[in-house]
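A protein chain is absent from this complex, but the other protein chains hold their places.
Let's turn to chain A:
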């Protein structure tokens, strides 16, 4: 495999396999993400994109294969372990509790407690600190128009929710953010905003993995694209060197992948 990029990948996987009964979801899938890039992952339904992403995020344990993070082999038992190593995932469902506030959701599962007696013995939450940090993270991503961070999430628009989910992923000093179909549920205008948001995230030096069915979105913002088919990666392409229709042809098997 000869990648023009000679740098070391920040996140890589080799020969991932996963079968659910007789259904093979991953059949030797490879993956390489380089620092500071946006990597698009495309593939037809059942190509094993979601399983691979779930494996990288710690949500699914592969039957076999290796995952390397920053040159060190890792094995994640659950999403929390992946998160502790700096891999944040924005799932398609966003994993936010709609009846809780923006602040509650941003810090769900990793709340700050007050220092001293009240935090240690009375388990009191440090709400002032969480509010301040929430406000900071939202305005860093240009989401300052969300005025009231004590608003419950279900009162936000789809794009705003996606924005809050991305802000949560960015907030915890992560190195890699995986976005699963971030624009699937959004209209044209809101998709635009979310794509800008992703470009913003890259500007901050975070590597981004973008899984999407929407070819124009992937080709617009991705630096490189992995094409998956039948449980494995069959091609790595640069969006500026291949046409969208060729990519679709490779993805569906109508065209042979370019020889590397």
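By our rule, a residue touches a chain if its C-beta (ideal position, glycine included) is under 8 Å from a C-beta of that chain, and two chains touch if they have at least 3 such contacts; residues count from 1.
Just so we're on the same page, contacts and distances are computed from a predicted model.
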Chain not present in the shown complex, as UniProt names it (candidates "ATP-binding cassette domain-containing protein", "ABC transporter permease", "Transketolase" or "Sigma associated protein"): "ABC transporter permease"
Absent-chain contact - pick from A:18, A:49, A:193 or A:226: A:193
Absent-chain contact - pick from A:19, A:74 or A:152: A:152
Among A:143, A:171 or A:235, the residue in touch with the chain that has been omitted: A:143
Hidden partner interface residues of chain A, rising order: 59, 78-80, 83, 91, 93-101, 104, 108-111, 113, 122-125, 127, 139, 141-143, 145-147, 150-152, 154-155, 157, 159-160, 163, 190, 192-194, 196-197, 200
